[in-house]
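Every protein chain of the complex appears in place save one, which is left out.
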Amino acid sequence: MVSAPAKFSIAGLHVHYGKLCVLRDLNLDIQANEIFTVIGPANSGKTTFLHALNRLVDLVPDSRLSGEVRLDGVDIRCGLEVEALRRKVGIVFALPLPLPISIFENVVYGLRMQGVRDAAVLDEAVERSLHESYLWDEVKDRLRSPAMNLSGGQQQRLCMARILAGRPDVLLFDEPTSGLDPISTARIEETMLNLKEKYTIVLVTNNVAQAARVGERTAFFLMGDLVEVSATSKMFTAPADSRTSDYITGKFG
Amino acid sequence: MTPNRLRKLKEWFIEKAILLSGVFSVVFVLLIFLFLLREGFSLFRGESVGDFLFGKSWYPISDPPRFGILPLIMGSLLVTLGAAAISVPIGIAAALFIAEIAPRRLKEGLKAGIELLAAIPSVVIGFIGMITLGPWIKNLFHIPTGLTALTGSVTLAFMAMPTIVSIAEDAITAVPRQYREAAVAMGATKWQTTWRIVARAARPGMVAAVMLGIGRVIGETMAVMMVTGNAAMIPSSILQPVRTLTATIAAEMGESVQGGAHYAALFAIGIVLFIITFLINGVADIYLHRSRR
Partner (left out) sequence: MSARLAQKIAFTILLLATLLVVLPVIFILGIIVAKGASAISWEFLFSMPRDGMTAGGIFPAVLGTLYLVLGAVLFAVPLGVLAAVYLVEYSSDNWFSRLVKLAIVNLAGVPSVVYGLFGLGIFVTFFRFGASILSGSLTLGIMILPVIITSAREALESVPRHFRTVSLSLGASRWQTIRHSVLPHALPGILTGMILGLGRAAGETAPILFTVAAFYLPRLPQSVFDQTMALPYHLYVISTQVPGIAENVRYGTALVLLTLVLLLNLAAIVLRSRFRRKKKW
C-alpha cells in the first residue's frame, strides 16, 4: 500500500535558543489537507515548532535549527528562498496583528512585495481571499478604511485573508482564538474547517476542546519533547502516554 | 525571474549601504583624530610634549615663538570650574523640581523652555553676555574690564544647564515608582522621599548629567571667546580676563600660516580638546548605562 507523500516531513529536528534547547529530536509527518493540531502546556515548544516550519525562528537572535524539515520533499533551508517558503507557509498569530494600513492594503501586502502591480489581479485577490475568510460581506464597502477599526474577530479573519491572497499551501495557526470571544472563535473554527479542502492546516492551541473539535490528528508536546501523536479521536479517548491523559483531563497545564 | 534577480541585486546594494553608514560613524571619529594628528603632529618635532602642555607662555607670533598652553589650560579650567560651581547645584535642583514636584502641565512647559535654552546659538548667548553681563560685572566689582573668567563662567553655566537638567531629569524619572511608594508608606514626607531615596537612586544618572554638562562647557567656543577677554596669561583671580583652549583656536587660526608651527600648535590644542572630551564622554556613557540598569 502506497500512502500519499507527506506535505511536511520532519526528521530529527532540534531548535536551540542560545544554549537553551526548546525543541528536541522531533520526527513527524504532516499530511496534505489535514488539520493537524498541536496541544501542550505553556513553554512546551508549540510556537517554536510552528515558527520552525516557515523559518520565523531565524528572527530570534542566537537561534539554531538542526535536523531536517521538508516541504513537498524540498528542504526548507536550502531548497528554496525564505521569502518563497513564507509565501507557501502562511501564519496567523495568537493576537490579531493587522498592519496600520487599510484593509485592502493589508490583504495585498504580500502580493505587492512579490512585485504584483496589476490592479485587476490585486482586486481579484482581495475579493477571493476575503470570501474565503468569510469577511467579504462585512467589509466590502470599506476596503480603504483602516484595518485597525475592525473588531478583534474581524481582524483575525483579515489576517487569514492576508495569507490566502498569496495562494499558500499550508496555513499555520498559533492559538488564533486565544484573544477572542466564543462567537468569534466559532467563526474562526468554522472557517478553518472549510479551508481544509484546499489547504493543509497546522493549528497550535492551548484549548484542548478546540483540538478535539477541529483536529484530525493531534500531537502533544511537553517541554520540548513530542510525547505522542495520533488520531485526535484516539488521543482523547485512549491516549498512549499517561502524561497526555493527565494534561487532557486537566491535571496540569 | 529577471525582475526578482534585479530586486535581489538592488537589496544587496542597499544592505551594503546600510552597513557602510554604520561603519562611517566610526570612521568619522577616527578621521577626526587622524587629521588633527596629521596637521598637529609636526609641532612636536621642534617642541616636547611636556613643554607644550606645561609651558607657561603662549607667544605664538614672537621670535622665537613660545607654544606653552598651560595658561590656556588654566583658563579653560577656571572658567569650567566656575561654570560647574554655578550650574551643577542649580541644574540638579531644577531637575528635581521638574521631575518630582512640578504638576504635569508646568512640567511640559518647563521642559520645552529648557529645550529652547539649549537651542539658542552660542554666538547669541555670547552676544548677550558681552553686552549685558560684562558691563554689569565691571560695575559690580569696579574692575577695568567686565570680560573676565567670571563672566565666562556665568555665561557657560547657562549653556551647561539644559544638558544637566534634561539628563538628570531623565535619571530621576527613571527611578522605579515602588521606591517612592515604599518611602511614603513608611511615613516620609515628599521632600524626604525625594532627597533621601529618589535623588540617591538617580545618582549615576546625575553624575553622567554633570559630566556631559562639563563636556559641553569645555568644548564651548564662541560664547566663551566673546566674554572672557582673551588674555593668554595664567590667571590669579576669577576677575581677570582669561583665554580658553577653544577660544585660542578660533581666534588665531585665521592669522596662522598653513603648515607653519603656529598652525600646527593650534591643531595640537585640538588634539588635547579631543582627548579631554573623549574621556569625559566615555566616562559619562558608562554612568549613563549604569543608571539605566
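Letters are used for the chains, namely A and B, taken in the order the chains are written, and counting of residues starts over at 1 for each.
Just so we're on the same page, a residue touches a chain if its C-beta (ideal position, glycine included) is under 8 Å from a C-beta of that chain, and two chains touch if they have at least 3 such contacts.
Just so you know, these numbers come straight off a predicted model, no measurement behind them.
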{"item": "Residue of B:68, B:91, B:146 or B:235 touching the missing chain in the full complex", "value": "B:91"}
{"item": "Among A:56, A:150 or A:248, the residue in touch with the chain that has been omitted", "value": "A:56"}
{"item": "Residues from chain B at the interface with the omitted partner, ascending", "value": "7, 11, 14-15, 17-26, 28-29, 31-32, 35-36, 38-39, 89-91, 93-94, 96-98, 101-102, 110, 112-117, 119-128, 130-132, 158, 161, 165, 189-192, 195, 212, 215, 218-222, 226, 246, 249-250, 253-254, 258, 266-267, 270, 273-274, 277-278, 280-282, 285"}
{"item": "Those residues of chain A which, in the complete complex, touch the missing chain", "value": "54, 56, 59, 61, 83-84, 86-87, 90-91, 93, 95, 97, 99-100, 109-110, 112-114, 148, 162-163, 166"}
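Following the convention adopted for this analysis, only the chains that are shown with their structure count from here on.
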{"item": "Separation of chain A from chain B, taking each centre as the mean of its C-alpha atoms, in whole Å", "value": "55"}
{"item": "Contact footprint of chain B on chain A as seen in their complex", "value": "115"}
{"item": "Touch list for chain B against partner chain A, complex", "value": "3-4, 7"}
